[in-house]
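Taking it in order: structure first as structure tokens, then the write-up.
A single protein chain has been omitted from the complex, and every remaining protein chain is retained in its original position.
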Amino acid sequence: MKERKSPWSFFSGGYLLLVLLFIYLPIAYVLLFSFNDSKSLTNFTGFSLRWYENMVQDRTMLESIQCTVVVAVIATAVSTVVGTVAAIGLSKARRIIRNIVLEINNLPVMNPDIVTAIGLMLLFISTRIQLSLATLILSHITFCIPYVILTIMPKLRQLDDNVAEAAMDLGATPWQALTRVILPQIYPAILSGALIAFSMSFDDFVISFFTAGVGINNISMYVYSMKRYNPSVNALSTLIVVVVTLILVLVNLIPSIRGRNTKEGDTEG
Amino acid sequence: MKRFWAVLAMLCMLAASAGALAADYDPVAEFGSDVLNVYNWGEYIDKQVLTDFEKEYKVRVNYSLFSSNEEMYTKLLSGASYDVLVPSDYMIERLIKENKLQPLDREVVNNLDNLAEGVRNLDYDPDNTYSVPYLWQTVGIVYDTTKIDPAEMEEQGWSAFLNPEYSGHVYMYDSERDAFMVALKALGYSANTDDPDELQAAFEWLREMDKAVHPSYVTDEVIDAMANGEKWMALVYSGDAAYILSENEDMGYLAPKEGTNISIDAMVIPANATNPKLANVFIRYILEYDASLRISEEVGYASANAQVLEELSGEDGAYAGNDAYVPRAGYDLDEHYIDIPESLRSQYSSMWIKVKLHE
Partner (left out) sequence: MKSFFRMSYPYLLWIALFIVAPMIMILLYALTRSGNGLLTFQFTLENFTKFFNDATFMRVLFTSLRIALLTTVFCILIGYPAALFMASLPERKQTTMVLLLTLPMWINMLLKTYAWRGILMNFDLESEARVFIGMVYDFLPYMIIQIHTAIAKMDRDLLTAAYDLGANRWKTFLKVTLPLSVPGIISGITLVFLPAVSSFVIPKLLGGGDYVLIGNLIEIYFLNAGDWNFGSAISLIMALIIIASMWATKKLDRNAQEG
């Protein structure tokens, strides 16, 4: 289906551009002030790389990013798998069970972080589990799964039950029905769920603070504990944006280069 | 061959001289572990100090951060074991009361003579049995001297927060304890009172403040805002004020005549520390001139080391002529906070919320 360049598509393109501008405006601001000469966050006094030097020398900060990434990757992987499997299972449950479980599922989303944090801390204290990197990861998985389920559930509800059933009637095993019929259909939702889970884990402060073991800091713990603003965190954020952008560009370039080598892709409109 | 022997001899001498510095030095044998877990406020140290300490003692410092005494205290409830904490005075009092600290090894921490006059003989730990001061400060008013005359400011003291002429140009620090301290001091009461009538009077005073000057209730963003001169006056800790004054020369600092809070952040060793031996060494190291100088210069809060305090505020010091750097010491009306019971804290919270809601 080839889209014609109608006034409508100009309008919709323009709208999306505006939304992106809105979303990237503060990011640009953070980037800009990572090059500021002074500590101020409102006055740009001149160009300097001092916050980058500062960042490189700050071991606590560098270790915090390592911790953040490790925790986010593991939490995302586990919560995406568990969440997807659970969502598929739940979609076939009786309505009353599904509703109750989904209501419980909403609790971590709804509760203020401090309540989730103290709740989990109490759980670890009462089971005599020492706080560590493991408890931090467990806690992150716990608050990430609900986001994955919430993202996948609507897509599952759109799915036609009959398709999977028909496949099974035609001799497919439940496993085949799952991997060949259901998963391909909800794949974009799984991806979105994973991305949201990753963001939630990446940006969490309160829950991390109260469930991480001694000496374990993530970026948010660093940022929130700043008594006085340290623009090195802007430098750090700039680094994150640059690295992620590079990854995105690569991920997008590789298939298109490969596609050109084999056959002209028809996905480009 | 001759050359080989010469080189070998030189290497032996080098090894011998290095050995003299640390003959068979092994941090694990010495301290039981080569890791030190330090728990301190964010942005409250010069990182180089940690690196130097690590090099000198061949150990590793695990440095974690908190942003309030209460946050730190709650984290301790989980049983987390740190080696050195840097809480404030009233929190140290609570930790001592609850048997959560262990006495310092005074054979190791033998440099308490370095302490400045203002941080000796403190009520919560008069003999430094458990704690060694780290940095200290007063609470005061940072104000724009081009908008408010210094003499007029001094004359008004805390009652400047009731002056309707400043309406819309005031930042109030969003901390119930500090806000009530201001009101209680303005009324001539103790900042540590639990007398219901006095607390009620302070509550009324704060409500009047809210009506009179319509303050913006802020936390640490006030530092950047005042450095930019966004408002005329703000309630600020002197250490942050020292930074503001060094960034913006129009700003002045006042510790009001009615008295204020002096607060001390001090190093302590928790009862459940895993490496108390190294913790004692660390505490001594921080109190020495070199480390104290770097920390206070970087952070802007007053050093607990007398020599550093004098030098940084002296003629060639980094804070020469900065009114906020050296806290007022020995003033009768100034007080430390004492640890108050939970019921009183809860009451503070309820009343402070009503002030902020303009009720």
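Observations
Note that the chains take the letters A and B in the order they are written out, and that residue 1 is the start of every chain.
Definition applied: a contact is a pair of C-beta atoms (placed from the backbone, for glycine too) under 8 Å apart; a residue touches a chain by one contact, two chains touch by 3 or more.
These numbers come from a predicted model, not from an experiment.
In the whole complex the chain that is left out makes contact with A, B. When the missing chain is restored to the complex, the residue among A:7, A:112 or A:171 that touches it is A:112. The chain omitted from view is touched by exactly one of A:62, A:104 or A:134, namely A:104. Contact between subunit A and the unshown chain involves residues 1, 3, 8-9, 12-13, 15-16, 19-20, 22-27, 29-30, 33, 41-42, 82-83, 85-93, 99, 101, 103-116, 118-120, 122-123, 126, 138-139, 142, 145, 147, 150-151, 153-155, 157-158, 161, 164-165, 174, 178, 185, 188-189, 191-192, 195-196, 198-199, 202-203, 205-206, 219-220, 223-224, 229, 233-234, 237, 240-241, 244-245, 248, 252, 255-256, 267-269.
Taking the whole complex into account, subunit B touches the unshown chain at residues 68, 70-71, 73-74, 77, 172, 174, 176, 215-219, 221, 342-343, 345-346, 348-350, 353-354, 356-357, 359.
Just so it is clear, only the chains that are shown with their structure count from here on.
Interface of subunit B with subunit A (complex): residues 37, 39, 41-44, 47, 50-51, 62-67, 71, 74-75, 77-82, 220, 223-224, 227-228, 240, 243, 247. Contact residues on subunit A toward subunit B in their complex (touch as defined above): 38-43, 57-60, 118, 121, 124-125, 130-131, 209-210, 213-217, 221-222, 224-230.
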